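Complex shown without one protein chain; remaining protein chains in place.
The first chain written gets the first letter, and so on, giving A, B and C; residue counts start at 1 in each chain.
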Amino acid sequence: MSSLKKLLLGEQGLVVIFALAFVIVSLTVPNFLTERNMLGLLQSVVTIGIVACTMMFCLASRDFDLSVGSTVAFSGMVAVMASNATGSIILGLLAALVCGGVVGLVNGVVIARFRINALITTLATMQIVRGLALIASDGRAVGINDPAFYQLALSKFFGVPTPIWIMAALFIVFGFVLNRTVFGKNTLAIGGNPEASRLAGVNVITMRIWIFALQGLVCAIAGVLLASRITSGQPNAATGLELSVISACVLGGVSLAGGRAAMTGVIVGVLIMGIAENVMNLLNIQAFYQYVVRGLILLIAVLLDNLRSTAVGRRG
Amino acid sequence: MSSLKKLLLGEQGLVVIFALAFVIVSLTVPNFLTERNMLGLLQSVVTIGIVACTMMFCLASRDFDLSVGSTVAFSGMVAVMASNATGSIILGLLAALVCGGVVGLVNGVVIARFRINALITTLATMQIVRGLALIASDGRAVGINDPAFYQLALSKFFGVPTPIWIMAALFIVFGFVLNRTVFGKNTLAIGGNPEASRLAGVNVITMRIWIFALQGLVCAIAGVLLASRITSGQPNAATGLELSVISACVLGGVSLAGGRAAMTGVIVGVLIMGIAENVMNLLNIQAFYQYVVRGLILLIAVLLDNLRSTAVGRRG
Amino acid sequence: MTDFLQFNGISKGYPGVQALSDISFSVRKGAVHGLMGENGAGKSTLIRLLSGDQSADAGEIRIDGQPQHYCSVRDAFQAGVIVIHQELQLVPELSVAENLWLGRFPGKGGVINSRTLIETVRQKLAEIGIDVDPSTKVGQLSIGERQMVEIAKAVMLDARVIALDEPTSSLSSRESEILFALIAKLKAKGTIILYVSHRLDEIFRLCDSLTVLRDGKLAAHHPDIGQVTRDQIISEMVGREISNIWGYKPREAGAVRLKVRDLSGSKLPVPISFDVRAGEILGFFGLIGAGRSEMTRLVYGADSRRSGTVEVDGVKVAPDSPPQSIRSGMVLCPEDRKHDGIVQGRSIEENIAISSRRHFSPFGILSPRKEADLADTFIARLKVRTPSRKQDIINLSGGNQQKVILGRWLSEQGVKLLIIDEPTRGIDVGAKSEIYEILYDLAAGGMAIVVISSELPEVMGITDRIMVMCQGRVAADIPRTEFDERRILAAALPDTSPVAAAQS
Partner (left out) sequence: ADVKIGFVVKQPEEPWFQDEWKFAEVAAQEKGFTLVKIGAEDGEKVQSAIDNLGAQGAQGFIICTPDVKLGPGIVAKAEANQLKLMTVDDRLVGADGNPLEDVPHMGISATKIGEAVGQAISDEVKKRGWNPAEVGVIRVSYDQLPTAVDRVEGALSVLKANGFAAANIFDAPQAKTDTEAALNASTTVLNKNAGIKQWVAVGLNDEAVLGAVRATESVGIAAENVVGVGIGGADSAINEFKKPTATGFFGTVIISPKRHGYETALNMYEWIANGKEPEKLILTAGQLALRDDYQAVRKDLGIE
């Protein structure tokens, strides 16, 4: 095998394909490779990127979470309403984290303890939580009283906005958790063979509950950042987020059948989604054609990855 | 085991639970059990019900189809545009069926032959097909020239509107196909263990392609009926249909892990979704609370079914 | 000496089946205790109760006099009990080392020390003589190798009680020897070993004491295995005597039915050619990973060929298509029951009829009556222990699942060539001899049969000719008149093998 081939077909093949695509886009699309556009691009994937971190765990353990979009909206609302009510941003943030965590916990308990199908459970909580967000706000967006709240999203370190730093930090943390901790390995084990994991003494129920609770917490972080960026709590925010996040993960090689996941893959998946959107707007592609192009990009990305991995000849 | 318990916990337990719920609702909700309301209720589930027939096969064979909503809208558009253009309703219907079938076929070939993940593939075609519907109509509703087209939805036999008859006929046909034909049994076998089925001589690839193609065809039928009901082709119709249909199926006991499906279950699932909507409107429940209630009903339905089946002690 | 492990009045039922009723017996410290019984007798159920995975309806288990109240696998670990289940319980996506440590990863604060992880496993594997790289993913291993990894699990921990449920069913003689040596070591440390097997040789070789189960009841308990004979055990298990398990009957071989030429594939790079005649039973023998299964999968079209042709009765069989192969009169009963055999979630009836129903389903419409008859016929003929033909196959005991898969292929019509990979894996002695009878009858009727087996006595006992494979090549082709254990083994062992060196 030539070394080029090795590179393309190796574990990191998707990353290499992505890097090639990135170079091509940089060279051909005007205004793409500018600092401004890169920062804009990264900011546009903050919500998807953050939520994808835990969705990766969820999918890797053979679960499924459709409630993320609602949870993001709901916890954003809570953050705004609580900090408006108490006058303290910190309390608002805490309230959001608690609410997100509770939603996740409920999902986890219902799914893992009562053994209810994850799709149905999270479809149900998706609606319930969205309903709660709407009821709490009477269907209207809630403005932020204290402008300091905006600073969460507007502040910068070394020229890079805080939300991007937070996303990067979460990528690192969850990448580490997946590969180097008992929690990560147990997650993969549960997804790969739940029965075997249980028989090996992994506490499958607790693990699954934890994964959902984490998912809820992370959604709350995303929700707070979103509210800060859009300077209000919006009950209708982040609809359809679940499908984007799941696609980004699957694009990044996370297996829906469980057991297979990698943080680099997910990051690439997230970036592909963001770049596709960004480039289409830079190229001023008409709205209706954007649908078609978006679909084609998804297909081509998995097709390439698939060619790659069948060439490697993975079994099973 | 007492015979009541037997009834509740048997294979048809969900049906019995549903029947009980139906009786309770009939007795407590005013205006529910009237002929008019029943017909209205049934008409409101025609699209979901029809598409659920083939979604059941898709899920039973461990596949997944997110493109149904777009396909319904697209084929409805095609039916209207083609019959306007040719002046023949029959040609319009044929064109719709062909288009629906082709979308399904493409899904099937990409998924089964090129082994691309079904979620990503159908998410891609969902967008592409929606894009095509929007492009074809320039984003506008297309009116039907020939009023005879409306008759599809308005005509009645024995006092019952044609769409309901068509749905009922499809329930019977696909129920028969699932339980009494080689096609149905092979579908379930593929879902249970694709590799074992392949080695047992089931042509898995061909089967999967057929299932998707059928799904496309059936979506076209639903699309035509929908266009006739709303007297125009609307490129934005049936968004989000995929999740409703999948929920109805899962509610009806179809396993997302494949291998388990029953037509009666799916019918009950479809009816539960329809009744929930109907009763909430009859009871004048506020829009935002409807979200919460809808979610709770989903949860309770699966919870009950689950209590039932763990009592039976199904393994795995 | 006190009895260290005690079962007192254990009962366990499943819907429609009383798997165990009132089982009581006990085992001495440091003993290897055999557990035998027909398929579905309740052996695995008893082991599952011991593992903490399920709990008994009645009765108690005592270890060292202490009644055990554990209600999870973890509790059982804590009590020093380790169970290797009949169906492999490994995570294909994780590495060998990770699988061995699963449930108790080494490291601080939840962070895994990956060096310790790999190195301890490397050491352990070398120590016990298992030749597998700890960092390979388990999904890449063959079944036999997986079984070895599974067994290594048992020695990773200091257990007081180790239960092994048919550990040798997918091992060849070489790997079995490694296992037996291991068992001897553990026994010397005072560990109790509960050993389930259908192979009497092994039972007599390893065990100190023995319990026989029959229909979920205790049929016999022998505190000293020296006091019993094989025939006695068989009749305790089966309820009748079986004089000659193999019951070989010579036949006339007819014309060539299967002709394989220059066949090769990605996992079998060296091309292989051979013929099988009508009425002939050809055996394939070799060590784990010798390539036998890969070869038959290529013949059948389960995997893609790289080169070569396959002809049945002079007609070329289309490549890579099991349905085409079946239509050409060739069927394969695969070795990996769980992955390639059973269709989970479906009934016994459906599992039997899945392929053969096409013969009696006009226009693709089923004939439920005929399917039911077919199922009943094979349930009776193969003595499948089940409350009903509607039972989900996943609820059957391992051996009974295997019988159902056999039934699937025996019910197929117009078969000219039957390939069976490990035909009697996990099947009890009584049923075994019946299956051999069936094979002889089919062969006598003109069918060509290929049998792959890792059990040397079985291949020698029932086949007309043996092809020995070694490292993906045919190493010898020996007719029945020249069968000789040493010669076959010698051909199977690669020259570099340490075991070969030791044995010669």
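Heads up, the rule we're going with is that a residue touches a chain if its C-beta (ideal position, glycine included) is under 8 Å from a C-beta of that chain, and two chains touch if they have at least 3 such contacts.
From a predicted model like this one, the values you see are computed outputs, not experimental measurements.
For the chain that does not appear, the touching partners among the shown chains are A, B. When the whole complex is considered, the residue among B:M77, B:V142 or B:M167 that touches the unshown chain is B:V142.
Taking the complete complex into account, A:T239 is the one of A:T162, A:T239 or A:S255 that touches the chain left out. Within the entire complex, the positions of subunit B that touch the omitted partner chain are 30-31, 34, 36-37, 40-41, 43-44, 47, 134, 138-144, 147, 153-154, 161, 226, 229-232, 234-240, 277-278, 281-282, 284, 286-288, 290.
Listed for subunit A, the residues touching the missing chain in the whole complex are 31, 34, 36-37, 39-41, 43-44, 47, 134, 139-145, 150, 154, 226, 229-232, 234-239, 277-278, 281-282, 284, 286-288, 290.
In this text, only the chains that are shown with their structure count from here on.
Taken pairwise by the contact criterion, the protein chains are fully connected, each one touching every other. Inter-chain contacts peak for the pair A-B. Subunit B and subunit C have CA centres that are 43 Å apart.
Averaged Cα coordinates give subunit A a centre that lies 29 Å from the centre of subunit B. Within subunit B, contacts with two or more other chains are made by no residue at all. For subunit C, the set of residues touching two or more other chains is empty.
Of all residues in subunit B, only 180-183, 185-186, 188-189, 191-193, 195-203, 255, 258-260, 312-316 touch subunit C in the complex they form. Within the complex formed with subunit B, the subunit C residues making contact are 14-15, 300, 302, 321-323, 325-326, 332, 334, 339-346, 350, 353-355, 357-358, 361, 364-366, 368, 392, 394-395, 408. Across the complex, subunit A is touched by residues 51, 53, 72-74, 77, 83, 85, 88-94, 98, 102-105, 107, 110-112, 114, 139-140, 266 of subunit C.
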